[in-house]
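For this view, one protein chain was removed and the others were kept in their places.
A, B, C, D, E, F, G, H and I are the chain letters, set down in written order, and residue numbers restart from 1 in every chain.
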Amino acid sequence: MNTMTNMNHLTPSITKEDTTALILTAKKYFKLSWEQIAETLEMSPVWTHSACFGMNSMPKDKAEKLVELLKLPDECIDALEEKPTKIWEQAVPTDPAIYRLYEIVGVYGPTIKDLVQEKFGDGIMSAIDFEMYIDKIEDPKGDRVKLTMSGKFLGYKSW
Amino acid sequence: MNTMTNMNHLTPSITKEDTTALILTAKKYFKLSWEQIAETLEMSPVWTHSACFGMNSMPKDKAEKLVELLKLPDECIDALEEKPTKIWEQAVPTDPAIYRLYEIVGVYGPTIKDLVQEKFGDGIMSAIDFEMYIDKIEDPKGDRVKLTMSGKFLGYKSW
Amino acid sequence: MNTMTNMNHLTPSITKEDTTALILTAKKYFKLSWEQIAETLEMSPVWTHSACFGMNSMPKDKAEKLVELLKLPDECIDALEEKPTKIWEQAVPTDPAIYRLYEIVGVYGPTIKDLVQEKFGDGIMSAIDFEMYIDKIEDPKGDRVKLTMSGKFLGYKSW
Amino acid sequence: MNTMTNMNHLTPSITKEDTTALILTAKKYFKLSWEQIAETLEMSPVWTHSACFGMNSMPKDKAEKLVELLKLPDECIDALEEKPTKIWEQAVPTDPAIYRLYEIVGVYGPTIKDLVQEKFGDGIMSAIDFEMYIDKIEDPKGDRVKLTMSGKFLGYKSW
Amino acid sequence: MNTMTNMNHLTPSITKEDTTALILTAKKYFKLSWEQIAETLEMSPVWTHSACFGMNSMPKDKAEKLVELLKLPDECIDALEEKPTKIWEQAVPTDPAIYRLYEIVGVYGPTIKDLVQEKFGDGIMSAIDFEMYIDKIEDPKGDRVKLTMSGKFLGYKSW
Amino acid sequence: MNTMTNMNHLTPSITKEDTTALILTAKKYFKLSWEQIAETLEMSPVWTHSACFGMNSMPKDKAEKLVELLKLPDECIDALEEKPTKIWEQAVPTDPAIYRLYEIVGVYGPTIKDLVQEKFGDGIMSAIDFEMYIDKIEDPKGDRVKLTMSGKFLGYKSW
Amino acid sequence: MNTMTNMNHLTPSITKEDTTALILTAKKYFKLSWEQIAETLEMSPVWTHSACFGMNSMPKDKAEKLVELLKLPDECIDALEEKPTKIWEQAVPTDPAIYRLYEIVGVYGPTIKDLVQEKFGDGIMSAIDFEMYIDKIEDPKGDRVKLTMSGKFLGYKSW
Amino acid sequence: MNTMTNMNHLTPSITKEDTTALILTAKKYFKLSWEQIAETLEMSPVWTHSACFGMNSMPKDKAEKLVELLKLPDECIDALEEKPTKIWEQAVPTDPAIYRLYEIVGVYGPTIKDLVQEKFGDGIMSAIDFEMYIDKIEDPKGDRVKLTMSGKFLGYKSW
Amino acid sequence: MNTMTNMNHLTPSITKEDTTALILTAKKYFKLSWEQIAETLEMSPVWTHSACFGMNSMPKDKAEKLVELLKLPDECIDALEEKPTKIWEQAVPTDPAIYRLYEIVGVYGPTIKDLVQEKFGDGIMSAIDFEMYIDKIEDPKGDRVKLTMSGKFLGYKSW
Partner (left out) sequence: MNTMTNMNHLTPSITKEDTTALILTAKKYFKLSWEQIAETLEMSPVWTHSACFGMNSMPKDKAEKLVELLKLPDECIDALEEKPTKIWEQAVPTDPAIYRLYEIVGVYGPTIKDLVQEKFGDGIMSAIDFEMYIDKIEDPKGDRVKLTMSGKFLGYKSW
């Protein structure tokens, strides 16, 4: 018969949320930027940030490099590798920086759909086989944010 | 005393919605793509589509060219110039092509915010002083949609 | 016994919505701005626009001047005088110009509440005994919109 | 190999929420008003309150003055400087003082939009490059709250 | 076999909504107030208004008096007698006059519940076996609205 | 430099919520009804209950009497005096006693609006300059709850 | 002056939620069914379960019997007697057993309303002066659940 | 090539909604109750009303009897036989007669679930293989509505 | 200058909704099942139904066959070929047949996600490169519906 004592296979492990908190604290302590962390991992800053916030799963070798860089407990490697359940702010986001992106999708969503389908046929741009980059474009009239997204085109199947 | 008769200053004018419907019918009749219409206007396809759907206001000269190209009634020029009230699908869009964009904002919104603010300081990417391009990138593993956005950075003011 | 014929006291009258539509058509025909219409009524542009859109009730003499100016049917006077039921966009407005105002209330609402109550004691700024003005402030770094609101302070009653 | 012990780079730091709580307690202890705190910082009371509630980021020198004035722990300086994620009451606020502001946006939002666009062209009043002041106007018929907002006009871009 | 012709038992009848519209038009034509209509029916103004707007069913004799007074078609008697399906504005009402009532229920609802249950035992005030009166109380500091509600107490049953 | 130790100006104070909990426990211990507490304060039971639940601010002398009566810690006086942020159940309340009130506003709201405006002109009944009483009316057919509300009439301003 | 020490009239009492948790644990320990508990109380199983889950108030003698049967602390008697605030799953329930009931109300609600009003006149079936029974009907084609509800008819009042 | 003329196979047929409207008009004309209609069909009143409102499909012979009784066009038979898409008032119903049923499910739903599962094992009461009856129980203290539901028990499958 | 007359390139065309309505009427007239229509098109019944309801785009040759089979106007070919905007019932569907599918996703969604990711790695089953079949499995204990779905696995990209 099992008892409650001596069950070290039941000690709760470090979660993705714990790991994010540890990363943020260590990043502040070592005064590293996301760009610097991404360089160490040899990955893009967008993917790196997203995986550190638990929205993407990190391959083992990348997770080991991160743990090494930030002096995190080894148990974080497992947590970084785990497949995430992506839960995000539903409906209307309140932070102005995120709301503006949501507004762009609201205003230009049907335009993007029509122009993509004019160029490619009936289908969609994948959000799974997808990548994104952020750049700063200096401009005397005020610097500009450049956001570049690339997603595989998926055509609807008939059967 | 005014009466109900002989008030030709009260004849209802063509609305932005009427104009969109007329554009779509004429575009199909003349077998024009959005790219071709945009070229005639010497504007980008994204902006052109968006203005034709009543989500942006068209400068007079562009509106005249469009009316000329599609043989629309002259009253459409006024409607195209009018300042729009942008009403769009609230909450969660159901069309898969638009939903995927919304999902990207949900999953990557906080990442974009953090990386923009790491590069630029506290502030946002404007959705007003903003432009967007759509390109097709051919790829043997499956063609890709490339979406490029550029918005002015606006820093929060302290006072 | 009443019958369906000869009941001219049952002819439907012009509504507030009909009147708004007639005002907009006539305003465009006579090429008048809201500022010019407001001047004729000797009222503010904010109140004038709001009453023309059916969100405030117009005193008889103002309604008569408006009908005179725009050559509207006399039946509009009644409609302009009627007490409105104020129905407006619930939850989150989508037009960017209106959303920004909503965002200001979201971000600064608790601040306004605390500072008003620090200055006046426990209570609120009335939205009924209320007025508002809009001005353009020219500025070489970009013109600014100035919005001035004034509402009576109402203190909570104890009993 | 990393272990869980001796990792002082992983000690959680003081958050913006902690800092707000500390400010409120100290403000009550020292019997200071928001106006007095704002004077010490040489900033407006609206901005000061908003930054103390974590809705704006405080420049380093202002944060140091505040920590000095309220005898807060030094770790608060970092938290005050951090870029905020602005999360606010969604949909319909219940507190009467805040609801009345929301009602004003609902009732007068389309009016403000039309009059701003009549004066400036198609565009919006920025909520980012923005400032606000609150004054008490004494009046024998009942004192009035005066709210003055000033935001940069941003014109929509065509491309 | 039935055919589509000569089926006068299938002519659609006047609805409650039609009747409300006819009442409003006739009330304006004869320049009657709700108080005057209520006096003719020998009923309260609240109930009278509510039944004319289709939110309560009118006994036959009252419906006949109303049709007589306003010279409505006889078919309205049936519609006034019909049992209503009460459909009303869900969630949060936007008109300020109605919102204030909703706010009172939000702020004082738990208070009313506790005090009613302290006086009567566990149960509720009925909204069915219910009546309401509205009075104007003149007051030099500003007239006051007096609202009096009376509902039967219903105790929860145990079984 | 400030340190984390010896900062007694940062000890968190008793909140309005703490005070409500303490009041309820003490009220049960001393077997007092809301009517009895209200009598001691020389205020109405509705206002007294509402202020004890943190929905109204209590004047200093009333708060002192309450603390004296219920043997509460002195720190509660401050909390009772504080200006509340009124947060209440949004949308549709589930408790039957409160829902019935909400239903009354839904069914009779437009009636109250029309009859108030017929008697007073365009405006609203204030929910701020407002008071309410609850009485038990004995009746052989079943006792009745009598609810009396009185709110100042506020007329809409034109400007 | 009151101090924080020696205030045993401020010790928090056992809540309805605590009591439900204790009942469930004891019921499992003593291997009792709801039917058996109901028999001891000489009440129906529906009412007994509902009162144990804090959705109905229990008369003192029933509460004492329950505490005796399940060996609960005496403080539970008070909690069982307390008048409940009924809070339940809003909108659409997810558990299939409960959803099916909700679906029945959605599909047959208007039917029940019409047939009740055809039999009784305009009014409703009370959910307060109400009782319910659940029986198992054995059937070779599959056993059936029989649900019997009985509520007092309440007629709408005219006044 | 097909043309738009002479395509009588494309004449739109009578819908379920049309049929409901015709039934209601004829029912009023012939002064029949639902009980009387149900007797003619030799079905229960609940099912009969529900099928007439388009919430259940009527077998051919029942549909023919109904069309005969009410002198409806023969095309209604098809519409009555059609399989319905059951669309009903989502979330919270506003009519008091229907809301009370919804409240019963909210308050007693978990109780019904637990007692059914105590008697039958894990599973649900079907809302598909389901029937319901409504009776009037005369009572000197006020007549009562008796609602009896019977649904097949469905046990969850393990696999 | 363009005028409103003689603009036959502006005659509105047949929409996808018009086409669905024509298909349903013709299908009933010719007494065809979806299976029979699908056989003629040499496609699956699921895809055929879905494309006829405007949720998928039909290749030209399939559209021609359908128009031929059902004697539809030729203009329907264009409409069937058009790329759809997929708009469907949001949130919680009310029809029991559809709700049960939604419930399955609610109850088994996380299970499907975990088992797919255990078998395939981190990613999703595509709803675009997707097909589905419906079969009837006869069973003496009650026939069963068999639903088979097949979607391409898409792995998340790292970059």
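We take it that a contact is a pair of C-beta atoms (placed from the backbone, for glycine too) under 8 Å apart; a residue touches a chain by one contact, two chains touch by 3 or more.
Quick caveat, the model's predicted, so the values are computed rather than measured.
**Student:** Touching the missing chain, which residues of subunit G?
**Tutor:** On the side of subunit G, residues 21-22, 25-26, 28-30, 67, 70-74, 91-92, 94-96 touch the unshown chain.
**Student:** Since one chain isn't shown, list which residues of subunit I touch it in the complete complex.
**Tutor:** 33-35, 45-46, 49-50, 53, 55, 86, 88-93, 95-98, 100-120, 123-127, 129-130, 132, 134, 136-137, 139, 141-154
**Student:** Can you list, in ascending order, the subunit H residues touching the missing chain?
**Tutor:** 43-44, 46-47, 51, 56-59, 62, 83-85, 110, 113, 117, 122-124, 126, 128-131, 154-159
Here, only the chains that are shown with their structure count from here on.
**Student:** Across the interfaces H-I and B-D, which one involves more C-beta pairs in contact?
**Tutor:** Spelling it out, more C-beta pairs touch across B-D than across the other pair.
**Student:** Return the distance between the CA-based centres of subunit B and subunit E, expressed in whole Å.
**Tutor:** Between these chains, centre-to-centre, one finds 47 Å.
**Student:** Calculate how many whole Å lie between the centre of subunit G and the centre of subunit H, each centre taken as the average of the chain's C-alpha atoms.
**Tutor:** About 28 Å, centre to centre.
**Student:** Considering subunit E alone, which of its residues make contact with at least two other chains?
**Tutor:** Touching at least two other chains: 46, 85-86, 88, 90-92, 94-96, 103, 106-107, 110, 113, 117, 123-124, 126-130, 154.
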